[in-house]
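Shown here: the complex without one of its protein chains, the others still in place.
Chain lettering (A and B) follows the sequence in which the chains are written, and residue indices restart at 1 in each chain.
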Amino acid sequence: MLEVRELSKRFGGIQAVNTASLDVYENEIVALLGPNGAGKTTLFAAIAGFVRPDSGNVRLAGRDITSLPPHVICARGLVRTFQIVQPFGALTVRENIAVGAHLHHASRRQALARAEDVAEKVGLGPRLNQPAATLTVAGRKRLELARALATDPKLLLLDEVMAGLNPMEVSEIVPVIQAIRGSGVTILLIEHVMQAVVSLAERAYVLNNGRIIASGTTAEIASDPQVIEAYLGHGAAARVQSRLEARHAP
Amino acid sequence: MVNFSLLLPAVLNGVTTGAIYALIALGLTLIYGVLHIINFAHGSLLMLALYAAFFLYTLAGIDPYVAVLILVPAFFVLGYGLQRFVIQPTSHGRDENILLVTLGLAIIIDNLALWLWTSTTRTIDTWYAFEVVDLGFAFIPLPKVIAFFGALAFAALLWALITFTDLGRAIRAVARERDGARLVGIRVEHVYAMTFGIGTAAVAAAACFLLPTFYVTPQVGYAFVLVAFTTVVLGGMGSFVGALSAGLLLGIVESLGGLYLGESLGQLGIFVIFILILLFRPMGLFGARA
Partner (left out) sequence: MTAKITGAVLLALLFCVPFAVQSEFWLSFWLLVLMYAFLGQAWNVLGGYGGQFSFGHALFFGIGAFGTAILQVRHGLNAYAAGAIAIALGAIVGCAVGLLVFRYRLRGAYFALVTLAFAEVARILISSFDYTGSGFGMLVPLARGAANFQFEDRRIFYVIAWTLVVIGALIAWWLENSRFGARLMAVRENEDAAQALGINLIRTKVFAITLSGAMAATVGVFYVQNFLFVDSHLAFGPAMSIEALLVSIIGGMGTMFGPLFGAVVLHALGEAAKQVTGNAPGLNLAFYGLLLILALRFLPNGITGLLSRRMARRSSERAHA
C-alpha cells in the first residue's frame, strides 16, 4: 500500500530525516516509533505532502505521490492527522467531520449524514452539536480521527492519537482503531504509548536521529538493543542485559 | 534622457527623504519585530506628531528641531498608553483583531484631526527653510540635510538603546521568545508597551525633521502608512538594517519617479514595489525566510 524509499529532509543545519525507507502492506497496522525529535512527524509530513523531501520517493498503491500537494494526496486516499490537534474551532463536531465527508459527497445532506455515522463509530455521537472548540483533549483527538475517517481513506497516518489521554481513554480508543482496520483501512501510526502500540500494531519501525534503526514485529523491536539505546541512552542495552541476567541468576 | 544635472539632485533629494522614511520604518519594524503586530495607526501617529510640531511652532514659537526634545518623550508616553490600555485589552490576543484595532485607532485619529483642524494644508516658514548647502555638483536644502543627519542620529540612538541597555536586552528577549522571557521574570506586557512607546517616539522625531520641508493635512497619515509598510516589508520585517536601506532606496525611487512620471504617478512607484515585494519576496531584502 505504502512504499517509502530513501526519503531525506534537511531543515537548515539539521538532517531531520535521513534516507528513511519503510513499507506498509494493505490492511496492516504498523507503528513508527522513536524518541522525541527523531523525525517521525517530519516523515509523516513528507509522506503526506506537507513538506517536500530533498530526495527519495513515496508510492501509494503503486503510484508515485512524492511531490504532490497534500489535498491531492488526500484525494488519492492517504489522510494524516496532526500531533497538535487542529479542530475547526468555530464549527460544530458534525460540521467538522462533514468537511472530511465532503471529499466524496457533494451533497450537504449526505455529508452531514455520513458525519453522524462516523461520529457514532468513534464515540462522539452525543457531542455532534457542540462547537469543536469546547471539546476536551480526548474529544479533539477523536474528532481528528473522525474527520480523517470521513474521507474514506485507504491509508490513515495517525500522529500520536493517544498523546494526552489517560489510560482509560486510551483503552477506549484502541478498539475504535481496531475496528477501523477491520473495515479495510490500512494504518501507520506514530505512538509513544507502548500499551497501545503492542495491542494495535503487528510491525514497527524505529526512527532515531532521522534514520530507521530497526524494524520488525513489535516483540522483536522491544528487545532490540539498538532500540533500547535510542530511548534510554548509550550503554543502556548492556545495563538492561546485566540486570536481566542478575535476576535470572541462581 | 539621463540628465545628470537633474538626476543627481533628485537622487540626493530622495536620499534625504529616504532617511526620514527609514526612521518611520524603524519604529514600525521594531513594533512588528517585538509585538508581531502590524501597526496600522503608525501613519496617523506621524500625522499627529506633525500637527503637534506645527502648533508648537506657530503658537509657542518652538523650532521643530527643538520640539524633538518635547515631542519624543510625549509621544513615547502616548504610545505606551495606547498599547497598554487600548490595543492589548481590545485584541484578546488574536492577530486579526490587533490589525483591526490599530485600523480603528487610525480611523479615529485621522478623522478627529480632520474635524479639529480641517483639511487646510499647514506649513511652517522657518528662517532656514530656504538656505541651501552647496555641494559643488548640487544644491540641497539645509533642512533636508539636517533631517538626514537627524534621522541617522536618532536611528543610531535607537540601535544603542536596543544593544546596550537592560531594556534593550529585555526587548530582544521578548522578541525572540516571549514565554521564555516571561519565565525569567521579564514583564512582557510592560515590554510590549515600552516598545510601542519607542516606536511612536521614533515617529515623533521623524515628524519634527519632516515638518520644515513638508506640510501637514489629516490625509498625510494615510499616505505615509503604505510608504512605511513598503519600507518595512522591503527591508524585511524586524530588520534594523533592512529598514534603513529600504527607506533610503524608496526615497530615491520616489524622487526619481516624481522626476520622470510627474507628481501623482510618481507615488505609484512605491505601491507597485510594495505589491511586487509581497508577492515575490515577502521576507524582504534582509528578512529571514519564513
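Everything that follows uses one rule, which is that a residue touches a chain if its C-beta (ideal position, glycine included) is under 8 Å from a C-beta of that chain, and two chains touch if they have at least 3 such contacts.
This is a predicted model, so every value here is computed, not measured.
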item: Absent-chain contact - pick from B:4, B:130 or B:271; value: B:271
item: Residue among B:106, B:151 or B:170 that touches the chain left out of view; value: B:106
item: Sole residue of A:67, A:86 or A:183 that reaches the chain not shown, by the stated touch rule; value: A:86
item: Positions on subunit A where the hidden chain makes contact; value: 48, 50, 69-71, 74-75, 79-82, 86-91, 95, 98-100, 102-103, 105-108, 111, 147-148, 151
item: Residues of subunit B (touch criterion as defined above) contacting the omitted chain; value: 38, 86, 89-92, 95-97, 99-101, 103-115, 118-119, 218, 222, 226, 229-230, 233, 264-265, 267-268, 271-272, 274-275, 278-279, 282
